[in-house]
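Only one protein chain is missing from this complex, and each of the others stays in its spot.
Going in written order, the chains are labelled A and B, and every chain counts its residues from 1.
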Amino acid sequence: MTDQAVRPGPAIALRSPALRLIGNRLATAIPVLFGVTFLTFAVIQLLPGDAAQQLLGINATQEQVQEFRDKLNLDDPFLVRYFHWLGDVLTGNLGNSLASDQPVTSILSDGLPTTFQLLAYALFISLVLTVPLALLAARNPGGFVDRVGMVTSMAGLSVANYVLAVVLVYVFAVQLGWLPAIYTNDTGTPGELIKSLTLPAIAIGFPLFCFYTRLLRADILEQMQGEDYVVTAKAKGVGPWRVLIRHALPNSLFGLLTIVALNIGTLIGATVIIEQIFAVPGIGHSLLEAINNRDVPVVEGIVLVLAVVVVIANLLADVLYAVLDPRIRYGRSAP
Amino acid sequence: MGAQLPEGEAGGVAATLAVAPTVAEPAARRRGWTRNLDLIIPGALVGLLLFLCFVWPLFGTVPPPTGGNILDANAPSFSEGHFLGADQVGNDLWSRLLYGGRNSLEIAFAVNVIGLVVGGLLGAFAAFWGSFVDTVTMRILDVLIAFPSLVLALAIAQSLGPSKLHTIYALCFFSVPAFARLARAQTLRLRERPFMLAAGLAGTRAPRILLRHVAPNILPALVTFALLGVGVTIILEGALSFLGLGVPPPEPSWGNMIFEGQAVMSAEPKLVLLPSAFLFVTVLAFNLLGDALRARGNAS
Partner (left out) sequence: MSGGAPADVRVEVGAPPATGPLLEVGDLRVDFRHGGRTIRAVNGLSYALSVGRTLALIGESGSGKTVSSRAIMGLLPPSATVSGSVRFEGEELLGLSDKAMRRRRGADIAMVFQDPSRSLNPTMRIGAQIAEAVRVHARVDRAAARDRALELLKLVRLPSPEQRLHEYAHQLSGGMRQRVVIAIALASKPRLLIADEATTALDVTTQAQIMELLRDLQRQLGMALVMISHDLGLAASFADEVVVMYAGRAVEQAPTRELFAHVRMPYTKALLDAIPRVERPPHTPLPVVAGRPPDLAALPAGCPFAPRCPNAQDMCRETAPPLEEGSPGHRWACWYPCEDAA
C-alpha cells in the first residue's frame, strides 16, 4: 500500500522545528512556576491574619500561640521561609499541614485522583458532543439546526455552573432520584463513581460544551467560506459532508485544542466550586479548607500542582499543534 | 488555518469570545432597523436591568432589602407589601433581587473598568515598547494566568474579610491580566500596520502615537471584551458569594441568595429560581450585546 520506505524518518523529526518549540516552551515554563509559587507565598504571608491564631482558636493563650509559631518557624522572615520551602520541594518534600500535620503529599494523593476524574469526565462530555453538533450546524449555516443550536448554546454558556448544579440536584436528585446529590462512593465500584460524578461533570461540562461548539462552528465556517482548498475539494466533486469532515474539520480542530488548553485554569476554578456543592473529596475541597485555615503548606502544595497542570496543558497544546500540523512537523524540503 | 488567536491569549470565556474568528454570517434578509435587532434587543434588556437595579429603587416604592419583619417570613408572591413575597427571615424578595443586582453589577462594572484601564495600558505599553519590557511583562502575565486566580481571590476575600470592595480587588486579579493580554495582542497587530510606521517616520512622539493612534484602534476590541467580561465577572462574583466570600449577608447578592435558598429549595424553590433567573438573563443580555458588537467590529 503506501510506500513506507520513502517517508521522512525520525531522524528528520529530531532536527525538526517541533522539538525546538517544545524545548523553548519548557525553558519558559520553569520561571513561570517559580513566579507562581512565589506569588502565592507572598500573598498568603502578606495578607492580614494569623495562621496560628486561626488554627488554635480564640481561646488559646498567648504562650500557646507563640509556642505554635516557634515550632513551625512561622516567625522567620518571609524570604527565608520561601527558600526553605523551595528547597524542600526540590527534594520532594512538600511539608505537612499546619492544621492536621498530615503530609501535604498525602493530602494531594487523596484528592488529586478524584479531581482529575471529575475534570476528565467534564471535558469528555463537552468535547464528545461538540464535534457532531458543530458539524451539523456548519452543514447548513443559517438553517434550522444552526439557529436553534446557536440560541441554546448562547443560553447555555450564560448559565453559571453553580446555578446549573443546584438546579440539576433539584431535578435529578431530589425530584427524580436518578442520581445522588452528594458524592457517595462507598463501594468504590466504577459504576458508583460514574454515578456520583455525573451531575458535577454535567454542571461543569455543559457551559463548556456550549462555548466550544460556538467556537468550533465558527472556525469550521471560516474554513468553508474563506479557504481556497475547500473550493478545490468541491470542484473535484467531493460531497459536502466529506468536505466538512475530511477537509475543514481537521484544520479547525487546532484552534479548538489551543483554547481547551488555555482554559484549563478556568476549568480548575470551576471544579473548586462544584466540588464544594457536591461534596466531592477532591483537592478543591482541601484547598478551600486550607485557605480558611491559612494552612500555608497545603495551599502552596495544591497551588504548585495546579500551576504545573496549567503549564503542562499549555505545553501539550503547543506540542500537539507542532506534531499535528504538518507545516511545523516537516519543515521545507528542497524543491 | 484554524482560529488565528493572538499568541498566548488569556484563557477564559470572555477572552476567547472576544477574539473568536470572523465568520460571514448568513446575510440578514431584513432591512433598516430590523437588521440591528441583534443589537437592539440585548441593549434594551441591559437598559431595563440597569434601570431596575439602579434607578427604580430611588423612586419606586421598594422596601429595604434587609431588616425584614420575621413575621413576614416566607410570604407568598403578591402578598401585601411584598411584590414577590419574602425570604426566610422576612426580607422582601423583590427588593433583594434589585439591590442584589445592583451590588453584583457594581462589582462587575468596577472590575471590568479597572481591568480595561489598567490592563489595557499595561498591555499596550508592553507591546509598544517591545523587547525587554515586553518580555518581562509577558512573563508576569503568564504567571498571573497560570496562577489559579481563584485561589488568590479566595485568599484575599478570606483574609481581608468578605466585602464588596475586597471582592472587587480579588476579581481584578482575573481581569487585569486578561485585558493586558488582549491589549498587548491588539497593539502588536497594530504595530505592523503601515499607518503606524508612517506615524513613527513622521516623527510623532510616542505618547502621542499611543493616544491618537493606538488607543482608538484597540478600544473597540477592549470594550467588546469588557461587555463579555461583565457576564463572566457577575458569575464569578456569584461564585465567591456562594462560597461565602463575596458580598456578606445580610447584604444581598444574587450569589449568596442562591446559596441561602438552596437549603429550602424543596419548600420554596423561588428563593433559588428567581435570583438564578435574574443572573441568567443579565449574563445572557451582556453576552448577546458583546456578541453583536463583536460581529460588527469584525465586519468592518
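Here is the rule we use: a residue touches a chain if its C-beta (ideal position, glycine included) is under 8 Å from a C-beta of that chain, and two chains touch if they have at least 3 such contacts.
The model shown is predicted, which means the values in this text are computed figures rather than measured ones.
K.L.:
Among A:65, A:233, A:260 or A:280, single out the residue that touches the unshown chain.
P.N.:
A:233
K.L.:
Hey, which of A:251, A:276, A:293 or A:314 is the one touching the hidden chain?
P.N.:
The one listed residue touching the chain not shown is A:251.
K.L.:
Touching the missing chain, which residues of chain A?
P.N.:
That gives, for chain A, the contact residues 1-3, 6-8, 225, 227-229, 231-240, 246-247, 250-251, 324-327, 330, 332-333, 335.
Just so it is clear, only the chains that are shown with their structure count from here on.
K.L.:
Taking each chain's centre as its mean C-alpha position, how far apart are chain A and chain B in Å?
P.N.:
22
K.L.:
Quick one: in the complex, what on chain A touches chain B?
P.N.:
28, 31-33, 35-36, 39-40, 43-44, 47-49, 141-142, 154-155, 157-163, 166-167, 170, 174, 211, 214-215, 218-219, 221-223, 225-227, 251-256, 258-259, 262-266, 268-269, 272-273, 276, 287-288, 291-292, 294, 299, 302-303, 306-307, 310-311, 314
K.L.:
Residue numbers of chain B touching chain A in their complex, please.
P.N.:
1-3, 5, 9-13, 15-17, 20-26, 139-140, 142-152, 154-156, 158-160, 231, 235, 238-239, 242-243, 258, 262, 265-266, 269, 272, 276, 279-280, 283-284, 287-288, 291
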